[in-house]
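Got a structure for you, questions after.
Every protein chain of the complex appears in place save one, which is left out.
Showing chain A:
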Amino acid sequence: MSLPKSYQQNFSPQEINFLAEQELVTVIPRYSMNGAQLIGAKMPKLRALNREQIPLWLATLLKKQEKCNIVVPEWLSVEYLRVRYDEEIKYPSKFSNLPWHWLPIAKKLLDYASDDFIDPPHEIRSLLQDLREVRLVKARKGIRELNHVYIQLDGLSLMEINEIRPFILEVMDQLRKMNDSLKVKAEEEMPRQAAAQMDRDEDSDDDIYQKE
């Protein structure tokens, strides 16, 4: 393959951003517009001031042309994020529950629709930053517990998983290779043990026949 190795196993942040843009958000159109059938998504017929759900990329496009306002999702409020932040502090071994694409969606909305936020955007931005740092520290702490068979990443979002993926994959792979090498030796010895087992089985059969 001609792709660099790091992109074969891993997404780039831009690719995840693209995936996140397919998520639906609620918009309030300012004008009425005819719907359109697009590849993959369908833009419904928009009537002024009637709420509709459209993909995020379309919403930011319309927002840029000032044809709609975006209804900021409820998890992007100071109150909600603060509760999550407190949860992160309270439970050091657990990740709080945030949307699968919380980082890219939050960034996109802050970048293009900061005037639609009810709470001040700079506060949200700093809360997001705090959340991200606290979660990253936890994820990296988890690396000390790595083993060759199992890893649990409950509650992490795709972007965060992707960030530590190259590292974790490689370490786990190396651990697996070292542990598998033990199996090779064990398997070589297996047939001999199996043969010994067979002999014993035959003996026991003989016993039964003799009794009869």
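Quick notes on this structure:
As a convention for this text, a contact is a pair of C-beta atoms (placed from the backbone, for glycine too) under 8 Å apart; a residue touches a chain by one contact, two chains touch by 3 or more; residues count from 1.
Basically, contacts and distances are computed from a predicted model.
Considering only "DNA replication complex GINS protein PSF3", "Aspartate--tRNA ligase, cytoplasmic", "ER membrane protein complex subunit 2" or "Serine/threonine-protein phosphatase 4 regulatory subunit 3", the record for the omitted chain gives "DNA replication complex GINS protein PSF3", by its UniProt protein name. Considering the whole complex, the residue from A:A36, A:I118 or A:M178 that touches the absent chain is A:M178. Listed by residue number, the positions of chain A touching the unshown chain are 6, 10, 12-14, 17, 103, 107, 111-112, 140, 143-144, 146-148, 159, 162-167, 170-171, 174-175, 177-179, 181-182, 184-186.
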